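Read the structure below first, then the notes.
Every protein chain except one is present and positioned as in the full complex.
Each chain gets a letter, A, B and C, in the order it is written, and its residues are counted from 1.
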């Protein structure tokens, strides 16, 4: 395992200390239990928005705490959902009297811990709504699975809901908006290499030099199947077709296109992927009205990418364009 | 070689097409010869600032074209300096009558090609000043080398000089400012893994599982020496000591600290590195007044980091804080 | 013969050691069909549980079990945190006021705990989860009760049943948790949570047997 760390068990805490030292103007860090809170929280009269999940996906979620996005984020251990007491602490820290929205990615661990936290928060008289994101079309949503995973759309939902909360929309409105974004968004990812967690020190899976893993999650889990690695055009065709046909996205639709790097793929390749996605969607009469390209929801150093599409309307576009000032995403 | 590309020879052109499709609001792309130009160039009465270098370092330089930073960037083939006709084209495209600054990283190829370009531009009656950055303390600056490489400080110089140019400072002033930034900045980098160029398909060097390469450049060149990989604290001590003692940076100094990822290192590790750097500098009475943390000058998918320190004064700090709106760096 | 408060303390301490010892193995199992953190998570949680008990006076079994549950909930995270946390919290509630647990008392406690796990996680037998090790263990305790077996014998039988249930997860396709994302690719691997559950019951049998 080759990593720029000290003790594997200390990575999350030491990274938090780095974040606190670096971004004290934007955020405040609580260590016991671990929470990253917007510096000026709670904002009176504003719906508080928190999210959380395992670490190793940076900048998500901690990097999105700040004006216009999240009020707090709960970092778990690497690839491990955080605990209810972190979420309770975050909920109390950001409650400005207008209630708190929990944005939860659909993983058993995240869902169960957030459920416990919501119960505890309600016991303390805080109004809480939870919205679970589940945009990953690689997983069949059936009784035979834990349901679709929450991936790329989560970042977009945090941005759009954050903007709505800044406008003092009510908890019910912000939660409904979050459901709308999740409902109109779809994602799929692929990997060229596995990743290594500090805790295990071993590659999360083995992949031959000419193979790629299709339908991966963001925790180094193996994907749905593996294939011979083809050119970027084929990879994009593979991911985008599954996404477009699932919602479905149709000719005339306006979309936000999010090309996300898994961590180890150079930006120059992500732009090649974006080129292919742009051509693919043009071919189907779908217009890219907004885009996001880069490493925003990662799996440590995994090489690969995911594609997320969100069907836009004027209101969603307006909220996407609204200002945000966070360490990980800035809109001026 | 596992990459999200189509043809190795087409990577740079296809990435440019992706950039054009993605950022048409900020930049314009010329293909023959390849240049990324600020959308509203030339800005009348403003000094034009261009830079360029091999591709594979994204977001540098193309990602820094936009208001408050570069007016144009010349992307060469991967790790290969661009050609004089690209630089001439860029110079002509951004000349708003106040002259053009060439920010050149000190590599033989970059220097020689920019020299030829400057001669050609002057023949066409355009006033050109060139400033060569050479902040890499890993290289001895002696008659026995091509001199120190230009690395991290280049990004900072592009930001600060871009701000000065927006204030309509003269070419002489902006060039002098660039020399000042370069003169007060020092950098050093290390790698945990090599990188693979699309052209060669082979790792740029071999490194054992427990080794790191110290004093690397940004082109996958081997470094000055290799060592057993130690904890992040030792790595930072190693790089920061060389940097601090070279200028030297002394107790009471205020600095901009830039922790740069080489491409394949997760952000969570860069924050651990920043934590260590912060402690190191505190120990020497040096205050971090501004910081930049992330992948800004990369070597494709290489894992590793570089540290850059710039001695700040009020004027440099003010220019660093000035607004910038580019695909790769935004200051609101 | 029965399970006393000090038996519970001994059980938890030994289980923490067993988990630490099998940490890498649990990580390996979870890497195959999950995200490779189950061993690390349980190890972190059990160390906290032991700390918590060390700081806790007295012989109230319910208090001890609840303390373990709270420690797990607030330190394990992932799916296992709430699930094992609930298991112990419910075992605690079911043991309220008991100074010691006889076979029937322990069977009631474990049954209540597993009910809690199922209520939280919605897993049915055959979903390839810890439930596949826990439910057979409860059934085995009930059978032993019927047979009027001694406690230590009953505990051994419930541990054996858990082991059988754990092995039976190997061919299964996961329908709950992270492993379910793999669909058919999840078959052929032993479930990490079922494995840590078997360890839990095996340790209890060993503790009481000693």
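As a convention for this text, a contact is a pair of C-beta atoms (placed from the backbone, for glycine too) under 8 Å apart; a residue touches a chain by one contact, two chains touch by 3 or more.
Please read these numbers as outputs of a predicted model, since none were measured by experiment.
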Displayed chains contacting the withheld chain: B
Sole residue of B:224, B:254 or B:291 that reaches the chain not shown, by the stated touch rule: B:224
Contact partner of the left-out chain, one of B:133, B:154 or B:197: B:197
Residue among B:6, B:51 or B:80 touching the omitted chain: B:80
Sole residue of B:90, B:126 or B:139 that reaches the chain not shown, by the stated touch rule: B:139
Of B:2, B:23 or B:149, the one touching the omitted chain in the full complex: B:149
Those residues of subunit B which, in the complete complex, touch the missing chain: 33, 54, 76-85, 107-109, 112-113, 115-116, 138-140, 143-146, 149, 197, 199-200, 202, 204-205, 217, 219-222, 224-225
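What we mean here is this: only the chains that are shown with their structure count from here on.
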Centre distance in Å when subunit B and subunit C are each reduced to the mean of their C-alpha atoms: 55
Centre-to-centre distance between subunit B and subunit A (centres being mean Cα positions), rounded to whole Å: 29
Distance from subunit C to subunit A - Cα centre to Cα centre, in angstrom: 32
Multi-chain contact sites of subunit B, meaning residues that touch two or more partners: none
Per-residue multi-chain contacts in subunit C, two or more chains: none
